[in-house]
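Beneath this line is the structure, given in structure tokens, with notes to follow.
Here the complex is missing one protein chain, while the rest keep their positions.
Should a chain be cited, it is by its letter among A, B and C, assigned in written order, with residues numbered from 1 in that chain.
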Amino acid sequence: MEITEVHKACFEAGIKFGSLYHQFAGTPVSPASMDSLATAIEESIQNQPFCKSVSVGIDEEKLPTNGYTELTGKFLHVEIIIEYENTEVIAQMEMQNGYPKMELISITT
Amino acid sequence: MEITEVHKACFEAGIKFGSLYHQFAGTPVSPASMDSLATAIEESIQNQPFCKSVSVGIDEEKLPTNGYTELTGKFLHVEIIIEYENTEVIAQMEMQNGYPKMELISITT
Amino acid sequence: MEITEVHKACFEAGIKFGSLYHQFAGTPVSPASMDSLATAIEESIQNQPFCKSVSVGIDEEKLPTNGYTELTGKFLHVEIIIEYENTEVIAQMEMQNGYPKMELISITT
Partner (left out) sequence: MEITEVHKACFEAGIKFGSLYHQFAGTPVSPASMDSLATAIEESIQNQPFCKSVSVGIDEEKLPTNGYTELTGKFLHVEIIIEYENTEVIAQMEMQNGYPKMELISITT
């Protein structure tokens, strides 16, 4: 099958999710540090090519009220918008069955 | 546009490349340790869903002959084959213009 | 207080534990891939200066029998021996109160 810009846009969306997750999983995080971490994740991944926007939410209610924990998918909500030539792909991450599920939400050409 | 299994297969291929790169970038590597690292990268990423095969080569000629360095894209050749329902996607990584370029090679349905 | 080689040896031991943990936390791991991962962790950290030996055990009984999980401290037992000039430091990591506790075990001069 011919490889189109839509395929490439979906591939790029996947790259950003894998990068984001495996770069930052394991980072020490607490209610006091979650905002700076979310901002740094957004701004660092936005450096990557074709990345129109990155929104990261960290779920404060799941963090320990005393002390800290390590960042994993269960604390994260992520939406990434890829713009590849004339294609826009929106993808999200949320927890499903104990794994962080990364999913295509829409493709617009 | 309707999201098809081909789109999802391309997205999954991207996830594996981003994961592989950002999990292992920065690992201390030398000629003596490159083989165990390449094997561990292959076997760990193959755990991820829809991953039919992962081949990792580390370029010994670029490594320091004395001492060690940190793993980055310039030492890596990677091929990943994704099997998502009836779609097979082959993707590769190589250096282009100083960045590790991840690329779709073929899509077969 | 004057900084001695014993102090430097303890500092080096800490560096290796922090490196090991934060480089590899988040790696996908299963019973099938745990051996190659443990070997790669040992051989990669041994590249670092003053590292006489690194032993990594992954606790198979805690891993899922189906599927995979992400490597965290709860699966790991680590012993590192540092040799800094005439000082040998042995340090270990095990879980305590839900955190991976890294600890000096002995210092020999």
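By definition in this document, a contact is a pair of C-beta atoms (placed from the backbone, for glycine too) under 8 Å apart; a residue touches a chain by one contact, two chains touch by 3 or more.
Note that the coordinates shown come from a computational prediction; the quantities given were computed from them, not determined experimentally.
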Touch residues of subunit C, complete complex, unshown partner: 1, 3, 6-8, 10-23, 91, 102, 104, 106-109
Positions on subunit B where the hidden chain makes contact: 21-22, 25-26, 70, 72
Residues of subunit A (touch criterion as defined above) contacting the omitted chain: 19, 23, 26-30, 32-33, 36-37, 39-48, 67-68
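Heads up, the rule we're going with is that only the chains that are shown with their structure count from here on.
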Averaged-CA centre spacing for the pair subunit C and subunit B, given as whole angstrom: 25
Centre distance in Å when subunit A and subunit B are each reduced to the mean of their C-alpha atoms: 19
Averaged-CA centre spacing for the pair subunit C and subunit A, given as whole angstrom: 29
Two or more partner chains touched - positions in subunit A: 21-22
